[in-house]
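Shown next, in structure tokens, is the structure this report addresses.
Shown here: the complex without one of its protein chains, the others still in place.
Per-chain numbering from 1; labels A and B assigned in written order.
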């Protein structure tokens, strides 16, 4: 017998993740992205490859209408200027009014205190998920990114933590998924974390369980990364191949390759 | 007997388009681009592949001197902030003074009213061509993008309409070209419309007949897209292959592959 709302085995989680990825393709959600200039083109192409429809304006005058017409929002702090902060404030406010899910990517907050303070403030404004690396988590949570601290932070902040690294860990405080897919070249391509966060937003648009949406996005990117790694001749071609691999990714491949616990 | 200024058959139009593309390579026109951050790198590489010389600054202090030294101007509204509007105002003014042709790309005006209003105002300032999709045309013209409405809009606005989609339609109100080249992956790569508009600008730099220049640009991109589609393994590699295909594109290939009416 199986309880509702509980996913017990790798196969269950992988199959549920595959459902989410299929729904992204079926519904083509609009994902508005406030992200940095380094990541914008790559992010747009990754979202298109996954079946979503990206928009990218950061103009304070019109970001509100773009967010109001979107199905999910990405807030990436990779560029942190006054105009983007103003756009972010408006975007998050509109997302709250519209009940739109959003994900926060606190890029490089370990390198800048004002950015870290701004990220901490944003966490209080209701992101459904955070996607970050170990150094960024440590700054935000004031704790090492280990199992218990991750769970406690997710519970305290009422959000899902999607920690990426050699193994990705996704937790909402109650459930924990460890994803062992991926490829070493993912650490050699700029903005891979940023596109992971954008995929989380796309999945949040079609899946109300933010833990599952976050796991689906990170699993899909990890499996696509493995496919890309099989064809790439270095980090340049890897960044192209991972877009092609996401485009090809289907349910069977995702379930067959998933290393989720 | 053949009237001057009239192109009667597919072969005539395709050959005239091939002339324009050859002149871009021969004269290497300078094309100044006010465009969005998502599109900038791709646009610069597409222009270089076609033989043009791009510049991209949007700084209000110096955009005037870049435009004055250029052979054509692209105004793309994909990012719509105060600084870009100021740069656009200066650029369009300098283009008018210098008699420089320019093309307007009213990106996503169906998503933002202030952007649509700004685009409508820009149309009154004399772009030689508009490059847009169906949703954008509908907002700008207040009419469905069908044959008669396209012609009437071009006549009223004294410009050329280059409508892209499965079939591209180019009209100056009197003449209509329908271009059936292209590849489905063109809809899966970000900023393809933006680079189409940049190619229109490059062709306007070497061809005074804006209808022919616009048709040449869209035909070249469509044929390059077919070549790219033959090699691509997905949308990531397609975006690379289309640059390579534009670089290789020559008169014989363009005329042989053209599906223009």
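Rule of thumb we're sticking to: contacts are C-beta pairs under 8 Å (C-beta built on N, C-alpha and C of every residue); 3 or more make two chains touch, one makes a residue touch a chain.
All values derive from a computational prediction rather than experimental measurement.
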**Complete:** Across B:31, B:44, B:212 or B:260, the one contacting the chain not displayed is B:44
**Message:** One chain isn't shown here. Among B:31, B:103 or B:243, which residue touches it?
**Reply:** B:243
**Item:** chain A residues that touch the omitted chain in the full complex
**Value:** 36-39, 41-42, 78-82, 108, 111-115, 188-191, 232-237, 239-240
**Prompt:** On chain B, what residues meet the omitted chain?
**Reply:** 37, 40-41, 44-45, 48-49, 54-62, 65-66, 69, 83, 231, 239-245, 247-248
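Criterion: only the chains that are shown with their structure count from here on.
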**Prompt:** In angstrom, rounded to a whole number, how far apart do the mean CA points of chain A and chain B lie?
**Reply:** 34
